[in-house]
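Removed from the display is one protein chain of the complex; every other protein chain stays in position.
Chain IDs A and B follow the sequence of writing; residue 1 opens each chain.
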Amino acid sequence: MEITRDRAVWIYERMALIRVFEERVAQLFADGRIAGFVHLYAGEEAVAVGICTHLNDGDFITSTHRGHGHCIAKGVDPGEMMAELFGRLGGSCKGKGGSMHIADVSKGMLGANGIVGGGPPLAAGAALTAKVQGSGAVAVCFFGDGAAEQGTTHEAMNLAAIWKLPVVFVCENNQFAESTPVSYHCAATSIADRAASYNIPGVTVDGYDVVAVYEAAGEAIARARRGDGPSLLEAKTWRYFGHFEGDQITYRTAEQSAAYREHDPLTTFARQAQDRELLQKEDVDRIDADVKKKVEDAIEFAEASPQPAPEDALTDVYVAYR
Amino acid sequence: MAVAVRTLSFREAINEALSQEMERDPSVLLMGEDVAGGATVPGFDQEDAWGGVLGVTKGLVQKFGRDRVLDTPISESGYIGAAVGAAATGLRPVAELMFVDFFGVCMDQIFNQGAKLRYMFGGKAKVPVVIRTMIGAGFRAAGQHSGCHYSVFTHMPGLKTVVPSTPADAKGLLAAAIRDDDPVLFFEHKLLYDVQGEVPAGEHLIELGKADIKREGDRVTVVAIGRMVQMALDAAESLSSEGVSVEVVDPRTLSPLDEDTILSSVRKTRRLVVVDEDNPRCSMATDLVALVASRAFDDLDAPPQMVTAPHTPVPFSPIMEDFYVPTPEKVAEAVRATL
Partner (left out) sequence: MPTEVRMPKLGMAMKKGKVKSWLVAEGGPVEKGAPLLEIMTDKINAVVEAPASGVLGKVLAAANSELPVGALLGLIGEPGEAMNVPEGPTPAAASETSAASAAPVASPAAKETAPVGTAAGSQPEVLASPAARRLARDLGIEISRVPPSAPGKRLTTDDVEAFAASAPPSAAAAQQALVEVPAGEAIPFEGIRRVVAERLHESLQTMAQVTVSREADVAGLVARRGQLAPGFEAATGLRLSYTDLLVDTVARLLLEHRMLNSTLEDECIRVADAVHMGVAVALEDGLIVPVIRDAHTKSLVEIARDRTELAAKAQAGGLGLDEIEGGTFTISNLGAFGADSFTPIVNPPQCAILGVGRIVEKPVVVAGEVVVQPTMWLSLTFDHRLVDGAPAARFLQALSARLAG
């Protein structure tokens, strides 16, 4: 599973797109142009992109409240995403979901989730569909270190293991459950070690190294596609923004964040890819310019998208209700 | 063409609906604790295993195999959530929540995931899952295995709720629920499982949202739910000897609710009694009375009456439990109070 030039372009482009998207959303939120709860993914790009490089539209992912990065990595249109954050009719959920429930089933993206630990059983179910239908698809369940402590996560891992479901559980350990450090809230020293309880492989990788994530994910996803059952992948990572926009981040220091910035996943990968002659400097510059334009286009699309009528609130509850 | 009709028990009618729908549609599968009861597991040679804790799904694993009749671990959040996820991605799972009282351990997956996905995704997903669950007092099973609680689920937008009262209705409504594209909670009263009734043999579908008039009358309307329909019919029979003609309306589905049938019955009789085994606060009973009070106030000749369980958990002692459940005598008393 060598990284080709095309893959390198895709990986850098997706990570850069997530970064710019999130930084612009932070500004738009601060300017009062986006309402509600917004949780930003910047800093964690290597995890979503390293994993989703192996997936196609027929594969499923479940996400978390910090879902924009997963959407972009899974190919959801940034314009529809931005329109959703703006609450417009052209949003991927017609303005009914917002940031915390953003989804696009047509891309296999089964939703960000406002419930910590809400996604793992759904991912097991999506994998069950793939298994019953024999489609060869896999499901990836993204969850945080906070959700690692939820019963649903353990129930879903056990269920997936006994039914040999094609699912990969990916713990994005950004080291804080909201503001509570993982060292406090988790009795285990490694979340990946919990895989042993379910007789499935458990691996910890550096979530700041997209190549490492890509390689570990490649193995886990291939195993799932072969029908050999689930795996657990723990990616150690760090978010640049607070738990939510407006968070004053009083629970960690600026020095800690600065240290992570030194190893920023985007600049690290750009350098590695140039060293290995997969990308040229011009490629990086061009992609950087392209993604900025994509995000500005997305904002323009969102602003041009019509507002819903109040009574649009009354539709889409049921498929049919007499 | 004559439709073949046999006498089946409520339990057999449900089993037949499951079996026929599984034959018809390969995307239908069952999951739940003990639904196969370990039958057909290699090395576990109990051919005649449980098939559900009260035998409702007996024989189905032998017929459809372990890939479509899935025993689950005792982890309701895990497998109910998996059923929701599978429904959102193309299957039609029928999950069994053994006793409705267990909703406490899996409500998030029903309420925040199953019921809301379609809405939160702007109508771009559907969740055709059925959750079958047992309800009702009378088994001396006390506080955590005897509640009804369908009112809780009826309160939640995105869910449909079905409470059958006869074997034929159970078959027709379950088949319709499985074919429905929305999440349906299907409530089976455990004291009804041995009740016998005529059931059509072939395909039998009852549209969700259509009430059934189980007995016609013109003096008092009694709306009764699930097992309480029989209480109402018994009361109606004894009241007829007093010259009081009672109409018994069975809503069959609580959401969607057939308001028209209920309102037109009340407009005819001008009197309403609701019989509901669920607890009385924020319940179907209060909801039905509110419906009639707000939409048919000028048609009423008497204040509506409610015959419900008391606002307590279900007690263990047979003496106390028998007091807890509405009886035909209590229904008749409420009917007389409207005259």
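Observations
In this section, contacts are C-beta pairs under 8 Å (C-beta built on N, C-alpha and C of every residue); 3 or more make two chains touch, one makes a residue touch a chain.
The structure displayed is predicted, hence computed values, not measured ones.
Of the candidate positions B:P256, B:P315 or B:P328, contact with the hidden chain is made by B:P256. Take chain B: the residues that touch the chain left off the picture are 256, 270, 297-302.
Interface residues of chain A facing the missing partner chain: 309-311, 313-315, 317, 321-322.
In this text, only the chains that are shown with their structure count from here on.
In the complex of the two chains, the chain B residues touching chain A come out as 27, 29, 67-68, 70, 72-73, 75, 77-91, 93, 108-109, 112-113, 117-126, 157-158, 160, 180-182, 207-209, 256. Here chain A touches chain B in the complex through residues 60, 62, 91-97, 101, 103-106, 110-111, 113-115, 118, 120-126, 128-130, 132-133, 139, 151-152, 155-156, 158-159, 162-163, 315-322, going by the rule given at the top.
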